[in-house]
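Here it is: the structure, laid out below.
Left out: one protein chain. Kept in place: all the others.
Let's turn to chain A:
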């Protein structure tokens, strides 16, 4: 039954298709007729006469002389038309078809290779024009043929670093290629992607380079206790250690390392540790290594309040970056900054949100803004400040921070994602703005505008359009600002972006993801604008136009270009 039905359906379908085909043909014929008719109508009498004298085209089966070779042949439905409109014999037709095909091939558009690569470079903000430097080209080529190289020979250290970066980016750093980088006369080694390296390879490092002073290993998953032991035994001159993702090292071994390196250790950075490395390890670090100048503890799951207390004992600390997974009480954070603030040159506090109070009643004196107040009161040497993902500190706190601050103007400010988070009122409280808002931004630029090189205020959603327009009005100048991120600031529009181009002579990169009012910007030359919101626009727009205000700077730019050609741009493969 079912089979019969399907058969019927099939038949119906076929009939329908046949009908459609027929219809189409009929239409074609009709249109042809019409065309001819209309042609006759509009054509002159002469055309008509010519038409009459023209021989009718031969039909299949009839005989005809080939247009090209004049041979007589039988016309078939497949006979090709010649260049003059006549018919061709089979061999000539084949020849013509061949030629046509060859022509078609050459006319095909050349598909550019590596388009994805180019786009990726653009998104990385590499605005370079012209050819890349010969060094860059060679290094990329070398990394491509990583497996074939036997040794680097006498290579300058900077080149080794660059090679290592590019090998890492290509994930070409393995047991074989690592050996290329181990040269006994080096005093530092940076492997940015060590995931393919085995435990034995890490031992190799210390065996070959016992004088190593600085070690950077990222994603060193197989770095184990016995590597630490060997490192302690061999590398007696280590001063700077950075290990990311070394989760197979136990707490005791960390402590042993700190005891062994002791006063020599200047810089210690760890990230992405969750199996070990707890407060006690940090305690040991601060006890045995009092000379630490740089400390970075980020995304280490076990760290909590006691770490803050331990860090506050490091009197020589100059650069500090913290990002905790646990909530820590605000007052302890304040105490820490209070202790070590005066010496700090870099302070990065990321993701310190929702700071709960341990004993909320007693600590009532610490308001939401206490941390910024403390930074204002204690820090006087800061060059770089990062304070992100906070939704408690008020705009007034930022105003207070940047107003009559004895700290010199900052070089680097990142206050992204400091805003009120409340689904019910996306605009935040209007009378009492939370996060960096209009007034805070004004104060910030007033304080640091003269030296600022990098500014990230993405997701600072409460800054008003008037503020942007006033700060980047073209008259106020920010002579050193090179990079600015305004993503997710909904009020930013074309005018603001144009203002930035005028107010910041050195600007290289403007990021405006999700700024939907930025449209049809004419990007000046040498600047890249990233994050065009419309899908049909290119995500990044490169400046081509030379503006009047740029002409004055042209000489300067040319000089810069000359400098730039001699410089190696970081991580470009």
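Here, a contact is a pair of C-beta atoms (placed from the backbone, for glycine too) under 8 Å apart; a residue touches a chain by one contact, two chains touch by 3 or more; residues count from 1.
Rule of thumb we're sticking to: contacts and distances are computed from a predicted model.
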Hidden chain of the complex, named as in its UniProt record, picked from "N(6)-L-threonylcarbamoyladenine synthase", "Alpha-1,3-glucosyltransferase", "Large ribosomal subunit protein uL5m" or "Elongin-C": "Elongin-C"
Residue among A:133, A:251, A:451 or A:494 that touches the chain left out of view: A:133
Full-complex contact with the absent chain, from A:66, A:87 or A:142: A:142
Chain A, residues in touch with the chain not shown (by the definition above): 112-114, 118, 129-135, 137-142, 145, 148-149, 152-156, 158-159, 542, 562, 565-566
